[in-house]
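Take a look at the structure below.
For this view, one protein chain was removed and the others were kept in their places.
Let's turn to chain A:
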Amino acid sequence: MTRLRILYNGVVIGILCSLMAWKSTWLQMRIPLGWIIPIVAIIVYLCYIYYGKHLQQNWAIFRFPETLGITVVSFLILLMTYRWQPLVVVLGATIREIFHAQWSFGITSGIVFAVLIVWLIALYVDSRKHPIAKIESGDKINKLTTQSKISLVLTIVFLGLLIGFYYWIPAYKDFIDTMTALLAKLDIKGVRDYIDSFGMWGPFISTLLMVFQSVLAPLPAFVLTFANAYLYGWYFGAALSWGSAMLGALLCFYIARGIGRPLAEKIITKRALAKMDGFFDEYGDYTIVILRLLPFVSFDEVSYGAGFTDMKVGKFLIATGIGQLPATIVYSFVGGSLGGSKMMMFIGLIAFIILIVVSMVVRKVMMNKQQNKKLNMSK
């Protein structure tokens, strides 16, 4: 079943590569892009045969949760690139071109989706029957293992693709440029109109935007939270912002974890990382909760930072979820009130001011505590 799981991942990654290659008309006009699917699947499978022997935990990097993650992320990327109807056409065209047939796009794509869904369900059932141990990142975070080397390569490939697509795919470049401009200008109405232009896919696009701004640390997230609240009401808007911010934080965490501690020590220096460890040691599991509460601490830097420590992903998610809840609710209140209700606006503003005051107090207390500790150490 492990082999089937690896092959499934190969096929999904192959479909993603193949359909993204359609965006290069030069490539599309010269080769039948459908052949990319089996080629990528074979490469992934060969990697498994070659590296699988050296890996602990049976190629755990492609366990069911990762497999599901790859599927969802691939689907969202494709949906964002093409939208639904063109996606069905391009997928159908890719498959039928391999067989030199004139099958209907809808039926061809439908069969591909059905096969993938059934395959995924089978993998899920298998993962419940034969669970695979999780990657033990905590204990071995400082060691450079084969597993961590592969994670590093995959992360670099992923980041390379994110950058490469910018130059190869005009639609992707337009999307990044538009969003960067809107977010950097804090253009709430612009962001709102952009999300709204996608109709029923708006929440998906909003989620992708939140993930995108998470990876690019300097861009502010609260503009999106405002826009979500304005579009979908404060309650659903807050839920959407909260959920998508969780996904963004998780991605940052995994990017950092993928890069790994040994390389991070070389880039950021051992001392800086040791300082961060000290902070996490001192405040324990509450560190993330506290940092998330503070509006002046970058949300994304915390996620990246946590990825470099030995923190477990489960704890990170719980702390992130709790920590970002108050700010999300406050911002959503303010965002929801942009629709017109003066009462809501008033409550939102009051809550916003309270949050800032509380966060400043917390900051003061924390700084005092650290200073006291330094004094004690020097004594």
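Methods note: a contact is a pair of C-beta atoms (placed from the backbone, for glycine too) under 8 Å apart; a residue touches a chain by one contact, two chains touch by 3 or more; residues count from 1.
In the analysis below, contacts and distances are computed from a predicted model.
With the options "ABC transporter ATP-binding protein", "Lipoprotein", "Caffeyl-CoA reductase-Etf complex subunit CarE" or "HPr-rel-A system PqqD family protein" in hand, the undepicted chain maps to the protein name "Lipoprotein" (source: UniProt).
Here one chain is not drawn; of A:47, A:76 or A:89, the residue touching it is A:89.
Listed by residue number, the positions of chain A touching the unshown chain are 22, 25-26, 28-29, 32, 85-86, 89-90, 93, 97, 100, 102, 104-105.
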